[in-house]
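Removed: one protein chain of the complex. Kept in place: all other protein chains.
This part shows subunit A:
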Amino acid sequence: MLDGIFQGLSTAVLPINLLMVSVGCFAGTFIGMLPGLGPITAIALMIPITYGFDPSTGLILMAGVYYGAIFGGSTSSILINAPGVAGTVATAFDGYPMAQKGQAGKALAIAAYSSFSGGTIAAIFLLVAAPALASVSLSFQSADYFALMVLGLTAVSAFAGKGQVLKAITMTLFGIMLSTIGTDPAAGVARFTFGSMDLVDGISFLLLAMSTFALSEALLSILRPTKDTRSDEEKALKSLGSMKLSKEEVKTMVPVIGRSSILGFFTGVLPGAGATIASFLAYGMERNLASAKEKLQFGKGSIRGLAAPETANNAACSGSFVPLLTLGIPGSGTTAVMMGALISYGVQPGPRLFVEQPAVFWSVIISMYIGNVVLLILNLPLIPYISRLLALPQQLLVPFVLFFSLVGVYLVTFNTMDIHMMVIAAAIAIGLRLLNYPMAPMLLGFILGKMMEENLRRALAISDGSISFLWERPITLVILLISILFLAAPLIGNFREWMRNRKAVPNDGEF
């Protein structure tokens, strides 16, 4: 392990990688600040740039963007109560009231220190947990992988939120369906290409990610215009106040950071959970642990209420790398995009990555420390200036996002048909978003669909066509049972609620 850490360290501290992690943190912070554009869009926009780099550098850049986007989301949550990212919604609960009291500088500093601590502590956990899990998963067979992919997909649906479970399942299935378009890798026959040569290679992952996130989010911001926040921003920036924290405040933060880091990391490891759920759980936990007097402060500018979600969301970001790097299963939409990018570099994430490409594996983990340091020393003093970039009017920003998305895909294939396909895919994505369908499960289904089919095919071939592989190995059976549990729990919950509601309706005597 020590060899690996040194190898990772030597890769991560290469000047190009240091530059990329800084660029990533900076770009991510800026994009994350823009309401409506989340980390998935930020990372998707970076993918075409990373094609020219080696996989370690590309992944380091994307990890920096991920951290930066979460941090940037916190800034807009605190300053203007407009979370750029879902994972920072809970930050606004106490961050914005602090800013209204003229303590925006202090709130930003608390957010920065909490993010730094959460990210760093979680990276230490990752350093220990990832290799251990990777060693265990080396013994996995096709059947176990198939079961793991089913688990990844069902967990995403299970964590989708109230009333969204069936929609998330639908979108996951839709994603897998899209992955079946093109040439079947085993038989070599065309599926759903309708005679079009452009579809023979299937739908490009980058095209799908760009059009369903970057393009559709930019167009939705035009379709559903939000109120102009520039004046609020200018007002908040004028009265930032001091960024210094007192000893008492630091003392209050330390135990919160410790607890929330652990909670955030483990929530992030769970497939489908991620930064949003982690931040809400941490906020809820701190509120429950607070004394009656402290509880009254929550929602009015409590330091604990701000530090907890900020720590947890960054810790969850590190945690979400565990299933990606060790099992090759992305736990969230963001890591699904990273996985798609890695596959297009020719790197297969999973347990073999640890053995075959230790430089990639370790350098990403080491770069997380570096990324956290960069966020703290670069972004904290620069926040007042980076925020000013938000003053760029929407009429200039949106065409730029559209342009970078289109060109990003075009530069990979030089096929103008891709631009037209992006417009169609973005139109479908907008329609589905308006119907309240989540996009991340679709991307996850698309990424995992092909792999799931391959592993299922292999497992069936090994077991001579019998489906007994599903229960022959205890590990396969356990993973599948957990998947069923994940899937059944919210459905049973919904059904029970429906039954309760039915009973609650007074019977008026009609049959």
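In this section, contacts are C-beta pairs under 8 Å (C-beta built on N, C-alpha and C of every residue); 3 or more make two chains touch, one makes a residue touch a chain; residues count from 1.
Following the convention adopted for this analysis, contacts and distances are computed from a predicted model.
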Complex member absent from the view - protein name from UniProt, among "Tripartite tricarboxylate transporter TctB family protein", "Peptide/nickel transport system substrate-binding protein", "Deoxyribose-phosphate aldolase" or "ATP synthase gamma chain": "Tripartite tricarboxylate transporter TctB family protein"
Among A:Leu19, A:Val355, A:Leu411 or A:Ile484, the residue in touch with the chain that has been omitted: A:Leu411
Options A:Val23, A:Ile124, A:Ile386 or A:Ala427, residue touching the unrepresented chain: A:Ala427
Omitted-chain contact residue, chosen from A:Leu173, A:Leu245, A:Ile343 or A:Ala359: A:Leu173
Candidate in contact with the missing chain, chosen from A:Asp94, A:Glu217 or A:Glu453: A:Glu453
Touching residues on subunit A - with respect to the absent chain: 52, 163, 166-167, 169-170, 173-174, 176-177, 180, 184, 186-192, 219, 222-225, 393-396, 398-400, 402-403, 406-407, 410-411, 416-417, 419-420, 422-423, 426-427, 430, 432, 434-437, 453, 456-457, 460-461, 464-465, 498
